[in-house]
Every structure is written in C-alpha cells, then in structure tokens.
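Below is a slice of the complex: some chains, not all, each in place.
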Amino acid sequence: MEDTGSRPLDTLNAARNKTIMLDLKNGYRYVGKLKAFDIHINIVLDNAEELHNGELKRKLGTVFVRGDTITIITPA
Amino acid sequence: MEDTGSRPLDTLNAARNKTIMLDLKNGYRYVGKLKAFDIHINIVLDNAEELHNGELKRKLGTVFVRGDTITIITPA
Amino acid sequence: MEDTGSRPLDTLNAARNKTIMLDLKNGYRYVGKLKAFDIHINIVLDNAEELHNGELKRKLGTVFVRGDTITIITPA
Amino acid sequence: MEDTGSRPLDTLNAARNKTIMLDLKNGYRYVGKLKAFDIHINIVLDNAEELHNGELKRKLGTVFVRGDTITIITPA
C-alpha cells in the first residue's frame, strides 16, 4: 500500500491487487487481496481470511466489507 | 460471489441468485439466495435461514435486511 | 412477501397489505399488515402486535416504525 | 392514527391533533397531542407526559422530540 497521491482514495487505488488488512469496529480483522472499493470505503477482498484476537477464524474467499464498520486499513 | 469488476456493487451484482451469507452487527447471520440489493446495501434474500452462534434459529423464506446493520457479505 | 423485482423496495412493495414481521435493534418485534413504507424504510403497520422474547406485549393497532431502528423484515 | 395513504408521513399527517405515544431509544415514552412533525420525524407534542417503566415522570406541556431518538409511534 504505497502512497501515490494526495487523497486517501489514491492510496487505496494504489493498493489494488495487493494484500491488505482491514480492522473492524467489532474487533474482527480481514486479510486479503484488494479487488474493489468505493467512496463509502465499502471494500471487496479476494482470498480473504477472518481473524479474531490474532487467530484465524475462517477462510472466506471473496468478502464484501461494509465501509462504515471499518476503522483502519493497512498493508498486510 | 465471483469478482467481475472494480466496484464493490459489481461483486454483489455477480452474486445475484447465488447463495450468500450476511453477518450483522448484532451477531446474527442470514444465509440465502441473493435476490436484490441497492446502493445502501439493503439486501433481499430468498430461502433464507437465520443463525446465531452457529445454530439455525429460523427458516425465513424471503428476508429484507437493512444495509446499515450489515458488517460483511460472503459466499456461503 | 414475494420477490417480484431486482430492487429491495420492490420486495416491500409486493408485501403491501400482507402481514410482515419487523425486528428492531432493541430486540422488539412488530407483526402487522404492511400499509406504507418509504426509502428510509420507515414503515407503517396496521393491526400490529408488539413482541419481546417471543411474548406478546401489546396490541397496537397502527404503528409507525422509524426505519433506522429496523434490522430485518420478514413475512409473518 | 388512521391510515389514509401509502406513505408513512401520510399516516402521521392523519394523526395531527390526536393523542399519540412516542417510544424512544433510551426507554422513555412521551404521550401527547401531535402538533407538528417533519421529514426527519422530529415531532412536537402538546399536553405531553413523560413515562418511564410505565410510571408518569413529568407533565411537560409542549415537547419537541428529536426524530433520531424515536423508535415507534403509536396511537395512545
């Protein structure tokens, strides 16, 4: 997740097809390849895994994460 | 739920008539065939089942889920 | 509550004058005949009953339910 | 609170000058004569009483209730 511009969405755009990590308000974390996002920060990951308290909970394949549940997005 | 485009709603569109799983902020999960959605991520499932803590709670037929209660959407 | 279209509101429209069940974020459930709704999912039921933990609490006649308190809507 | 139309606000409009009951997210209930409302479901009641756990707490005269705190509105 390289910074390539002056807007936050530019940073997400530069992360397409790279592995990122989403932390949610409910304490869950999703790790996967960034396939799609929109201005609401709704995000679709491929090859996603769900983690809780550092433990792998589920392998999910594709996952759609609603933007308003996300706190931070980081490179995995 | 195959990824076919660069916007999250494209991913939902590709999942029409397929079985998906919705996780809600209140811990409930709904599994059913995706019939309809909109930009608020309001979703209608057919042949839906309600689960809580991994247990089947109710068979619901059609269910309308308000978008702002959803955290993630995954293939079932 | 039959599915007749590709938008969630089409599903609500098809349920007019039929008995539906609304589950709220606070755990209350309202069962009644769907008389009116709008894009915010504000809903008016006729001949409504209020339930909590599966028990009938009140017979309400007409009830207006504010959309942002609703989690799911199902056929009764 | 008679149903006279297909939109939820029509139902509120038909309830003007009639006694209604508002239930709030915080568990408080307000009963009074409906004097005014708007699209946010902000509501003004006249001759209002505040109840909590079924007990009368205060006689309030006029009360302005902010719409986003309301869960349901019913005839009193």
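List of remarks:
Letters A, B, C and D name the chains as they come in the text, with residue numbers starting at 1 for each one.
The rule is simple: a residue touches a chain if its C-beta (ideal position, glycine included) is under 8 Å from a C-beta of that chain, and two chains touch if they have at least 3 such contacts.
In this text the structure is predicted, and so the values were computed from the model without any measurement.
Number of identical chains making up the complete complex in this structure, 4 of which are shown: 7.
Here is the rule we go by: only the chains that are shown with their structure count from here on.
Subunit B and subunit D have Cα centroids separated by 34 Å.
With each centre defined as the average position of its C-alpha atoms, the distance from subunit C to subunit D rounds to 19 Å. Mean C-alpha position of subunit A lies 42 Å from that of subunit D. Residue positions of subunit A with contacts to 2 or more other chains are absent.
Residues 1-3, 5-12, 25, 41, 67-68, 70-75 of subunit C touch subunit B in their complex.
Interface of subunit A with subunit B (complex): residues 16, 24, 26, 28, 30, 35-38, 42-44, 46, 48, 60-66, 68-69.
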